[in-house]
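Okay, so here's the structure we're looking at.
Only one protein chain is missing; all other protein chains are in place.
For chain A:
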Amino acid sequence: MKLFLTPNKAWGLVRAWVPLEAVLWLLGLSLLALMDPHEAHLFSFCPFSWMLDTGCPGCGLGHGIAYLARGDWPAMWASHPLAVPAVVLLLWRCGKLLYFHRKYDHQLYTKKNYGKYPPSDAGPGAR
């Protein structure tokens, strides 16, 4: 039996509709927002935290975003003061990416096809 929507196909569809960068930001932000900030710290992917005790300049940002999603402002500020600007900037960036995608990629696609078959009676200024 043939699957209609393989994971590869689904990913291709997603990428045709939204830019990859926006998908990654939104996915990351929602994962951090859903994370429980009170859980024990198990493992960090950050190479700085393996080597230094003080951690890297971004340490606590994830926790900050999780506290922000729960409305705990003092805890958010304590874990990383840049959590609010980070969320605002990333969402702003996603908006711009979606706008760009809509404006140019769609336009490029339609124009590319049009350019291949120019109408025979097109004047000098016509597309």
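Things worth noting here:
Keep in mind that, in the parts below, a contact is a pair of C-beta atoms (placed from the backbone, for glycine too) under 8 Å apart; a residue touches a chain by one contact, two chains touch by 3 or more; residues count from 1.
The definition used in the following text is that contacts and distances are computed from a predicted model.
Think of the chain that is not pictured: of "Methylenetetrahydrofolate reductase", "Nitroreductase family protein", "4Fe-4S dicluster domain-containing protein" or "Membrane protein", UniProt labels it "Membrane protein". The omitted chain makes contact with chain A at the following residues, 19-21, 24-25, 28, 45-48, 56-59, 61-62, 80, 82, 85-86, 89-90, 92-93, 100, 104, 108, 111-112, 115, 124-127.
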